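What you see is the complex with one protein chain gone and the rest in place.
Order of writing sets the labels: A and B. Residues in every chain begin at 1.
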Amino acid sequence: MIIAKQGEFDPVPLAALLPGAISLIAPFALLKENRVVDGIPMSGFQLAGAWNWILIGVFILVFLASFLKKTLWRSVLYGGSGLLCFWAMAWLLVRGSFLLPEGAAPRISPAWGFWGLPIAAYVLIDHSRIFRFRFGGLVLLTLLILPTALLFSGGRGEAISVMREWSARKDRFGAEFVVHLRLFLTAVGGATLLGIPLGVQAARGGRSGASVVSFVDAAQTIPSMALFGLLMAPLAALSQAFPLLRTLGVRGIGAAPALIALTLYALLPIVRNTVVGLEQVPDSALEAGLGMGMSPPQLFWRVQWPMALPYVLTGLKTASVQAVGNTAVAALIGAGGLGMMIFQGLGQSAPDLILLGVIPLVLLAVGVDRIWGFVILRTVSPGLSTVGGDS
Amino acid sequence: MKTPWSYRQFLGSALGMLFMLILLIPSILSPVLSVPFPEAQDPVFPRKMLAVLALEHLWLSLAAAGLATIIGIGVGIAATRPAGRTFLPLVRDASALAQTVPPAAVLALAIPFVGFGFQPVLLALVLYSVLPVLDNTLAGLENLPSAVLEAAQGMGMTRFQVLLQIELPLALPVISAGIRTSVVINVGTATIGALAGAGGLGSPIVAGLIRDNPAWVFQGAAASALMALFLNGILGRLEKSWASHSKVEKT
Partner (left out) sequence: MTLEWKKVSKRFGDKQAVDELSLEVPEGELLVLIGPSGCGKTTSLKMINRLVDPQTGSVLVGGRDVSHVPAVELRRHIGYVIQHVGLFPHMRVSENVGAVPKLLGWSKEKIEQRVHELLELVGLPPQDYAQSWPAHLSGGEAQRVGVARALAADPPVLLMDEPFGAVDPLTREILQREFLRIQSTLGKTVVFVTHDLDEAIRLGDRIAVMNEGRLVAAAPPAELLLNADPFIRDFTGEDRALRRLARLSVGQALGDATPMKSASRRDASVGAIRTDATLKEALSQMLEAGETSLEAFSPAGRSMGTLTLEDLLERAAGEVAS
């Protein structure tokens, strides 16, 4: 029997069908003549037109599959439907762009119902677990991006609002993206070089380790925007007092205070996790190492450091992911980066411009998180896989 | 037992008092601010009193944290009951993914769809700050000693009684740590919320940046930083006192 016994119905796909259905019924996209006018809302049904049956068919198929026994086939069905939902999202936008009114630069903007399909896709793909093999993530990424890129190619995607914003400022976008990368990488790099030795030093100090951790935890609660603001005044005063600093770019506003604040911020999780990682090494391992005749450097490099490594790397991951977001906030004090576009969009009430800044920002954060996850998986001894926090 | 005041407690109270003074009496603030910021013409943010802004900020952060707490604990409980357990891996994965998204990005993402103002920002704050509460609820409920649960079932408690009288009280320290994180994140993100018209302590920062008035920036920044430190301290205290009541004996 392939039908599941009574009571074995799988309810999770319903959590995908609900947002999926919202995408079809609720306003999926707005058709606009230009950037400023209010658009005409269109639901997924209206956009799909005669092709509706495909989407409805997929939904029914998923619903029926939830009554099947738990087999590989069921999972493949879930995963495949998830991919279809994602492609449908792109396809509906392309469909919509053919319905646009005439104009100089008509555009189609996602409305709130738009998010139903990506959510459905996420739920189905995550639940199917068919991409949980080695490099499965890369396969999934290719399967998501390649068809979408094909759909958008040949000018079919250019009427999508974010694309319009992008093509209007390609050069600036590229420049801001590079600035963003450079700021956050410099901050994290600097924080790593400072933070790990500081953490090692604090952990050596015994009692001081605990107070360093509680200080760092408190400092971490200060809002990033407040830290930027607080640093402005002293830096401005410094650059007033020392013209040399001004020539180096240290002013109240600009890349220098942003970089200082970002580095300080990134320092916190790195120092914290280094201290915690070194302090969690059990005394018995240290005693065994000492007892077998390891010199202090040998004890550090062969026992303490490898055992602290998962914690340190998790700290680096946290610091990097946070720094991506904080760099966006740093745009407020004139540091540049993706935040510039977000704040400009907020200032001009231009949602599409906000999206142009936010989407790459989110992708960058998720990408950085995944890269660190991979590094942690590769560098940490499998013997420690039961420890090391949320990797 | 009464212990003498530690330097940290002393420092905390002194900072708190300073905070209150600055917020409540703008006439004190004006001469104080004109010392470090001599060229600022209007050193005190004129549009609203700092105290009012602080209340707005506090209200926004706490309201969002309250809603996030209700949702987070609710979802956390649902996903750990037998009926909802199939959702547990999904909830975990989604929450981990969502937590890598910067809070500022959640705010910016929500605004195009829900508009500007207090309520949209509140919604964005709730969306993001659900995650720490949810995470900690799951961690708290999943890591209870099985012996305690067995004992509770063994003495004839219903599932609901076990949840209410055993599981939630034991998980409380962990859950309240999540609530604290969520409050702190909200205080921070609410500052950025001023850009989306939510008011609060971010508005003097934003206005100061636009008008090139560092005195305003300083007021907003210092007040919001102190508020975050203050709330974190108070909630941390509460947590510690709760944790000491519900220590689980480890066997």
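In this section, a contact is a pair of C-beta atoms (placed from the backbone, for glycine too) under 8 Å apart; a residue touches a chain by one contact, two chains touch by 3 or more.
Just so you know, these numbers come straight off a predicted model, no measurement behind them.
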Touched by the hidden chain, restricted to displayed chains: A
Sole contact to the chain not displayed, among A:A26, A:M307 or A:V324: A:M307
Touch with the omitted chain, as defined above, among A:I3, A:A285 or A:I371: A:A285
Sites on chain A contacted by the missing partner chain, in the whole complex: 282-295, 298, 302-303, 306-307, 309, 380-384, 386-387
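Convention: only the chains that are shown with their structure count from here on.
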Chain A and chain B, separation of their C-alpha mean positions in angstrom: 21
List of chain A residues in touch with chain B within their complex: 10-12, 15, 109, 111-112, 115, 122-123, 126-127, 218, 221-230, 232-233, 236-237, 252-253, 321-322, 324-326, 328-329, 332-333, 339, 342-343, 345-347, 349, 351-352, 354-355, 357-358, 361-362, 365-366, 368-369, 390
Of all residues in chain B, those that touch chain A in their complex: 36-37, 86-87, 89-90, 93-94, 96-97, 100-105, 108-109, 111-114, 116, 184, 187-189, 191-192, 195-196, 202, 205-206, 208-209, 214, 217-218, 220-222, 224-225, 228-229, 231-233
